[in-house]
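Some chains have been omitted; the remaining ones sit where they do in the full complex.
All chains are identified by letter, namely A, B and C, in their written order; residue positions are counted from 1 within each chain.
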Amino acid sequence: MDAKDSKVLLFKLTANPILAEEVAQKLHLQLSLSEVDHFADGEVLARPLCSVRDQTVYVIQSTANPVSERLMELLVFIDGLKNANAKEINLVIPYYGFCRQDRITREGEPITAKLVAKILEAAGVNLVITMDLHSPQIQGFFSCPVDALSPTDLFAQYYQDKLAKLGIATQDVCVVSPDHGSLHRARNLASKLPNSTLAVIDKRRPAPNKAEVVNVVGEVKDKVCIIIDDIIDTAGTVLACADCLFARGAKKIFVGGTHGIFSQGAADRLLKSKIEDIVITDSIEQNIKGINAISLAPMIAGVIEATEEGRPIPDSWMDFH
Amino acid sequence: MDAKDSKVLLFKLTANPILAEEVAQKLHLQLSLSEVDHFADGEVLARPLCSVRDQTVYVIQSTANPVSERLMELLVFIDGLKNANAKEINLVIPYYGFCRQDRITREGEPITAKLVAKILEAAGVNLVITMDLHSPQIQGFFSCPVDALSPTDLFAQYYQDKLAKLGIATQDVCVVSPDHGSLHRARNLASKLPNSTLAVIDKRRPAPNKAEVVNVVGEVKDKVCIIIDDIIDTAGTVLACADCLFARGAKKIFVGGTHGIFSQGAADRLLKSKIEDIVITDSIEQNIKGINAISLAPMIAGVIEATEEGRPIPDSWMDFH
Amino acid sequence: MDAKDSKVLLFKLTANPILAEEVAQKLHLQLSLSEVDHFADGEVLARPLCSVRDQTVYVIQSTANPVSERLMELLVFIDGLKNANAKEINLVIPYYGFCRQDRITREGEPITAKLVAKILEAAGVNLVITMDLHSPQIQGFFSCPVDALSPTDLFAQYYQDKLAKLGIATQDVCVVSPDHGSLHRARNLASKLPNSTLAVIDKRRPAPNKAEVVNVVGEVKDKVCIIIDDIIDTAGTVLACADCLFARGAKKIFVGGTHGIFSQGAADRLLKSKIEDIVITDSIEQNIKGINAISLAPMIAGVIEATEEGRPIPDSWMDFH
């Protein structure tokens, strides 16, 4: 982005400082200064430390745990930007918190993923760039445009490199979806690993009152299995999958997850397991020894650049399914 | 609903005249008069033929084929109600058209299910009552409350009666979901047919470039299979399922679908097949010899009554999953 | 429009493909690719086939018969543009359907011309360019700017050429308004044909229960009469006018109408009548042998260019009255 594009300002808040820095570097920009502070009673204050008058602003902030705090930071920062007469307020929300609350499962429940969209828009958002939304319908909860990105290209690159380094041929790889809802992720990844195969874990009760039975649909024996999911939270699903795959003869297991939440000691349990490689993206900033993180910076920088220059972005970056 | 509740007016438009009549009867109301007409150039005009001043109005209209026409009818009718000072405009949309356009699958696509929600609200809707929404997230596309109902109770009653009449025990029944996304429907129905079992059709490619393989997960041999789905459109899915089930030894096949669209000769093909019984609800008004229709009138009337009297409706009527 | 303006994209949908092509040519642009398709059950899908990220988009589509279909096409296309992050969505609606539903004439009626404005805005429109609105108040139904254009200059040019070719002097011409509401159109046209005169057809009952009497106010004997109206729908009005003018000694009759709907065999009846020349604009795409069509392309292209370059458009192009 050359001098003429200097009117784009990029801000970080507390959730993704390293990612924000990397995006800025890719765009040959300095991160603009901002401040996040708390009053004695815990109320948050966030504000830009430079003029945003008539500038196009991008703010990078995942609404990950502590999610209410992070969301509030973002909301007050947006309000400050608007008061200070920013021209456009664009959000990069690598992990969109509350995404699993996207429907009503019991009487009286909120649809929080919709509510958050509504209040971000009430605060004054023009564009949202986000990664691997839990369900594609969430895009429809916003009135403003949403760039719903897919990490498949990044994971494909990661595994191509890793497999090459380990001397594993892609035809020995089986990409595994931990459930039916995530199948598109596995299918997309497999399509980028030539001759790899596809499997899905099927977990269901044969009849409503019977015990749950876990099946693997697809052949995994002697395969290097890559389990690919959107969210690794308590890691319960992934660990159960791994057990099941090993039981069916899987040779090695790699695990890839877009959003690494790792609550309730999940990281420890994963690291202690027989899983050989765990990789997430930096949508949620973590620093866990033994867990690799793929940087989203190149893709986010690419989308910002394309948006500012009015150019398309590659179809494979979009999360269409 | 007694005389004191006479301020509730119920209207039909062109999509569901019979259902509307039945709902009115259940509520001990007369359907209020309305008119749907077209100008020489085809423009639609719809309006109430009685005063709606300060009345609570319910309009029953599925947005089924011709969907743009039906939607426009509904929109102009709402506008007329609003102009005429109706107190509340509540819609009963048994089949919510465009529901399958609930996400973006290719660059530039609309999210039409969201768009329709937005324009109904722009026209002035207070409440939407609908049946078996294609995806539960659609509820979040509306800002007004949406009663998303489930037909499971109605199908359960239908099949209990039918099985009893045919002398088939429920333990000989296997409820089959035609794909993973519809599994909750099959599970709910099975839970109301004691000792019945559950199966799901799994259709997938073993690897991205391989031919699709169809599996039945669950035992169907010698079973009376009930395939249950939300929408029967071209019936391609259902017929392929049936073939597959017969191939695996199913004894008899019944098919239940909430919304019977039957496009491209689907009804004929179904009737000519070996499927023994086809049942839909009257969410889309059809009159096809050989295809049964369960009336939604009792459930819709129940929800209207509960809403007017501020009472809860049974949890099993709600489409939570 | 030079290279620097390449960020303007122009799309057609199904209503005005030829006009759209001509506008593109005038602007030295290629029409951008789009797709309009239907699902098995008739639901419409429309989408751009190129990236519109940060582009200013113009969509050309009259909401003429089948009007609900055309409107829905436009709405879903707008939604797709918005989702894909278009910068500005401007509509060119040469014929604004439902324009005659601009007021309530009976209890319970919609004001559909207002409703359509509201839902277009709910979908996300920034600017509307339209031609010869049935009533000027319709502009006030929109919150966004509306360029309400007048075709008078185009008709004036057409008739000057035609009269010259036929060797008819403009002082032998009488411009006739078919009713009082259209008088401004006739007056404007007459003012561009030097020394022409003006007449109006007055159709009324002398008392509420008496038979209707048709009068011609103004002298038409031995005149070449040009009847000018906004909409030719069933052509009933125009044919009655013509009879009346011939009865009063008109020598020749030409008919000009901005929007040629021609429903219920209107074109046939007009062509079989003694009317010598019938001309419409291409606001509604027709291809009827014997009926001429004036292209709106130069004027529409002019307005788009002026808008993009921040220049005024000629006062005579605006429909002020």
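Rule of thumb we're sticking to: a residue touches a chain if its C-beta (ideal position, glycine included) is under 8 Å from a C-beta of that chain, and two chains touch if they have at least 3 such contacts.
Bear in mind the structure is a predicted one, so any value in this text is a computation, not a measurement.
The full homomeric assembly consists of 6 copies of the same chain, 3 of which are present in the displayed coordinates.
As a working rule, only the chains that are shown with their structure count from here on.
Innermost chain of the displayed assembly, by C-alpha centre distance to the whole-protein C-alpha centre, is B. Between subunit A and subunit B the centroid-to-centroid distance comes to 35 Å (mean Cα coordinates, whole Å). Each chain gets one centre point, the mean of its Cα atoms, and the points for subunit A and subunit C are 50 Å apart. Chain geometry summary: the mean Cα position of subunit B and that of subunit C are 41 Å apart. Looking at subunit A, one finds that residues 139, 143, 312 touch two or more other chains. Residues of subunit B touching subunit A in their complex: 102-107, 111, 113-114, 118, 135-141, 143, 148, 180-181, 183, 187, 190-191, 195-198, 200, 202, 204-208, 215, 217-219, 312, 315, 318, 320-321.
Residue ranges of subunit C in contact with subunit A, taken from their complex: 7, 50-51, 53-55, 82-85, 87, 124. Those residues of subunit C lying in contact with subunit B across their complex are 39-52, 64-69, 71-72, 75-81, 83-84, 97-98, 100-101, 104, 106-112, 114-115, 118-119, 121-123, 233-234, 261, 263-264.
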